[in-house]
Every structure is written in structure tokens, then in C-alpha cells.
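Shown here: the complex without one of its protein chains, the others still in place.
Now for subunit A:
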Amino acid sequence: MPKRIDPDTETVTFTFEGQIIRARPGDTVASALAASGIRHLRDSAVSGEPRGIFCMMGACFDCLVEVNGQPNRQACMTPVSQDLAVSRQRGGVEVKI
């Protein structure tokens, strides 16, 4: 179970799959979701199995989410900001023409 070691200073909120997530300054989308106990960030494009954070440093690309409608964003490299709309990435990305 995740736990914060610093006193409560939440100042930023954003949504994940429509649910309101409270975040702190310095958080990335991935760390704020981790602190909220959300572990399933995307479905594998191959088997559809759930995936979550793995390396937290931009190398593994397992935390890909959609941010404000843009797919393939690394949650661990995306700083939180007020009112971001984040959603799970389901499978592969369709090219919209």
C-alpha cells in the first residue's frame, strides 16, 4: 500500500478516467496515480493484459496513458497540472486521419 511521508500539501487536481485525483507539487501523473492506489494504467497492445508503472524514469514505456486526448504519453514523464484529463490507454493507438 502506498503512503506519503510528508504532511498533506495537495494543491493540484486532475482526472483519471473521470475520477478526481489529488496531486502534490512535484508529482508526475504516474506518481499521483500511484499515491492514489491506481495501478492499472493501460492495457497491453498485444494481449490486452493490464500494465502499470515499472521504471518511473522514462525508459520502459509501460505507463503510457492518454493526456487531454493525446495518446502514448509517458505518465512518469508528464508533470501534473490542474485539470489534466488522463485516461487509460486501451490497446494500440488508432491513427486518426
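Basically, a residue touches a chain if its C-beta (ideal position, glycine included) is under 8 Å from a C-beta of that chain, and two chains touch if they have at least 3 such contacts; residues count from 1.
Keep in mind that, in the parts below, contacts and distances are computed from a predicted model.
Participant: If you look up the hidden chain in UniProt, what protein name do you find among "Menaquinol:cytochrome c reductase cytochrome b subunit", "Tryptophan synthase alpha chain", "FAD-dependent oxidoreductase" or "Asparagine synthetase A"?
Facilitator: "FAD-dependent oxidoreductase"
Participant: Kindly state which of the options A:V12, A:L64 or A:L84 is in contact with the chain not pictured.
Facilitator: A:L64
Participant: Considering the whole complex rather than only what is displayed, give the residues of subunit A touching the chain that is not shown.
Facilitator: 1-6, 24-28, 31-32, 34-35, 39-41, 44-47, 49-62, 64, 70, 72, 76-77, 79
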